[in-house]
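Each remark here refers to the structure printed beneath this line.
As you look at this complex, bear in mind that one protein chain is not there, while each of the others sits in place.
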Amino acid sequence: MDGLTCPHCGTVNPEDANFCKKCGANLHEDDAPAAATPDAQAAESRTPDAPAAGDDTGADASPAKPPQPFALFDLGLTAPTSRPRRPSPPAEEPAAPAPLPDPTPTPDLSAQLVHTPGLLDALNDDQLDIDPTAPGRAPSSPPIGGEQALWIRRLFSPDPSVADELTQPPAWPNLRMRWIFLVVALAVGIPLLFSRREPTGTIQLWPGVQEAHAAVAALPPGADVIIFWAYDQATAGELDLVAAPVVEHLIQARARVTIVSLLPTGPATADRLVRHAAELVAPAPEAQAVARDLVARNLYLTGGATVLPLLTGQTDARASLLGSASRMELAVVLAADAADVQAWLELVQPRDGTPVVAGTSAAAAPVLQAYWDSGQLTGLVSGFDGALAYRDLLERPYKDVERQAAARQLTAQNWGQLAFLGLILLGNLLAFLFRSEAVRNV
Amino acid sequence: MFDALGQSGAAGQIGLWVGLLTSLALASMLLRDNTLARLAQHILVGAGVGYAVVLAVRSVLWPQLVGPLLRAPDASPWRWLLAGLLAVLLLAGTVQIVTGGHAPSWLLLAGAVPVAMVVGASIAVAMLGAVEGTLAPQFLRAAASGLVTGAPLTVVTGVLTLLITSGAIIHLRVNPDRDLHGAPGWLRGFVGAWAAIGRRGLWLAAGVIFARLVASRISLLAARFEYLAAALQQTGVWTWANRLWEALF
Partner (left out) sequence: MGAGAVLLGAVNLAAVHIRRVQRGDREWSHSLVVIGVAAIVIAAGLIDPAGRNSPVLAWVFDYVLAPGQAMLYALTAFFLAAAGYRFLRLERRGGGWLVAGAVIVLLTQMPRAHALWPPALPAVTVWLVDAPVMAALRGALLGTALALLISGVRYLFGRM
């Protein structure tokens, strides 16, 4: 038969395919050395009777093998197979260190039951002796992760069969993706229509916000500040929330700002945000002048992070790039990704020693916490809660339009996060009920 | 977020429709893959690449290289060197692309010089930065976290911090089967247990990052809903829909 046979589900794929068009599994995984990872070694050592990877005569290579889940992700409720069970260790064998977990798919029911470490890795499947072929076993769930892989690959694949696979609804207990999408859309969209005019609720105050505010407040009038603008319109929905109060505070502090961005659309994004911040502090006719007074330069630099060291020191290159060789009093990094803040802290700050305040996406904050703890970051503002906390610290009272925007943001967060919590709980509840049913029937 | 929805005139009106339709076409991807969504993606790629090229030429190449060379050719000789390397890079790269990977070897060799310079500089800069900005300060801070004194909770937190940090490093960098081959069982068990602590810390961190990612993405989604609502109102679609609703019900 022409084509590559998927080692996991047996589907025949085109010769040049890298991933299975049905389950998304890596078609060349058997090419990798069996001992590529420690976990793989451990798994192999614990399953001496399992067919070796790459063994064409083994069950793995057979197209008739029952469907198996996508190996990379699936450790959950899956279909039993004829995979040999592991022998129990002899009773007299001395207690060994806890075995390394098995990264390979563990599709039999005993494996499902014992790979439930949760907060404890107490059990291993050698301690149970459950026949995976017994009636009432867990029915098959679709390849977890495979669908996501297909979604991603479909964007790049000209093969229509990849797209067609997605139209097949997954089996219980996996909800169809569209229902999940609908829940999220309704949870965020509907409350926005009926959100109150006043923000309600309490925001979590994360460490670093007050320190960021204090660092900007301490700037002398006319201080030179550099802003590393590492976000564009893709993430502006969140990052503009963070950047607006910081930029407004810089306007209040009468700072002179040089903006540098490594993103082509960074300067345009900065232009619009600065204009917005200026309109918040000054009437429309004067806002343009306010923005002009704030921004000395707004630059796009090519070359990626490699160019960042050129922004340090009293060099000609720096003067050529920034139009000035004077020392900056403060660096503000506005970034969607922790890696951009990290790049600044690695490539610029050790050389010029300028204090750094980071305004980032909420998702970047946990990673950057280490830099905050080590003192490399002077302040850290992240996410909608960090943004609103910073805004509360500004002396200017809220305008109606700001108050309503804050109310909408909080409403969306309330209901959106509630939906996420509900989905997580539902997934666990279904998995628990489903498994309990399976256990009773064993 | 601060989209220029307020622009007036025909260009603004057309833009509103273009933005609205592009957004809806991209969002339709959620329902199923379709040709409109793919068309919108292609438009986005084309516009993005065109925008990047213009910025690269108008904001970098012209003001920093070509302009100064034309104005004062003798002022900075290093710019001629840079221009030469850039020309070689562009020529070699273009020929390689156009010929489908069959550029003459001498040209490839010449083109490899600027590429090697860029790659070498990038690696050196990244390595130096990793040491100066992460390895040294984070290592020192981690070491200091285990040496705190004061209230019991502070001490416990400090020791726990050190334990988890070192455990995470062990989990990520040490392979007991390979690195401790032949070592006594107690040592392998000890290292395994230490790594297990770090592993649990990393799992917990992944959960926290997920939750913060949720907050981040809800902000983005809410901003898009607001954009769509504003665009629907400004294009008049909202009014039409209201009239239709009133007429029907």
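Here the chain labels run A and B in written order, and each chain numbers its own residues starting at 1.
The criterion applied here is as follows: a residue touches a chain if its C-beta (ideal position, glycine included) is under 8 Å from a C-beta of that chain, and two chains touch if they have at least 3 such contacts.
All figures in this text were calculated on a predicted structure; none of them were measured in a lab.
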item	value
Given A:Leu4, A:Leu27, A:Ile203 or A:Ala405, the one touching the chain that is not displayed	A:Ile203
Chain not shown: contacting residue from B:Leu69, B:Ala110, B:Leu162 or B:Leu180	B:Leu162
Missing-chain contacts mapped onto chain A	73, 75-77, 101, 112, 115-120, 144-145, 148, 151, 158, 160, 174-175, 177, 180-181, 183-185, 188, 199-207, 232-237, 264-265, 267-268, 300-304, 306-307, 342, 362, 365-367, 369-370, 373, 383, 385, 410, 413-414, 416-421, 423-424, 426-428, 431-432, 435
Interface residues of chain B (partner: the chain not displayed)	1, 3-4, 7, 11, 14-16, 18-20, 22-23, 26-27, 29-30, 35, 38-61, 82, 85-86, 89-90, 93-94, 97-98, 114, 117-118, 120, 123-124, 126-127, 130-131, 134-135, 138-139, 141-142, 145, 157, 160-169, 171-173, 198-208, 210-215, 217-218, 220-221, 223-224, 227, 231
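Throughout what follows, only the chains that are shown with their structure count from here on.
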item	value
Rounded Å distance, chain A centre to chain B centre (Cα mean)	12
Touch list for chain B against partner chain A, complex	1-2, 4, 30-33, 41, 48, 51-52, 55-56, 59-60, 64, 118, 121-122, 125-126, 129-130, 132-134, 137-138, 140-141, 175-178, 185, 188-189, 192-193, 196, 205, 208-209, 212-216, 218-226, 229
Touch list for chain A against partner chain B, complex	38, 41-42, 96-98, 100, 121, 154-155, 163, 166-167, 178, 181, 184, 188-189, 192-193, 235-238, 240-241, 264-265, 267, 272-273, 275-276, 299-306, 309, 320-321, 342-343, 345-347, 349-350, 361-363, 365-367, 370-371, 373-376, 382-385, 408-409, 412-413, 416-417, 420
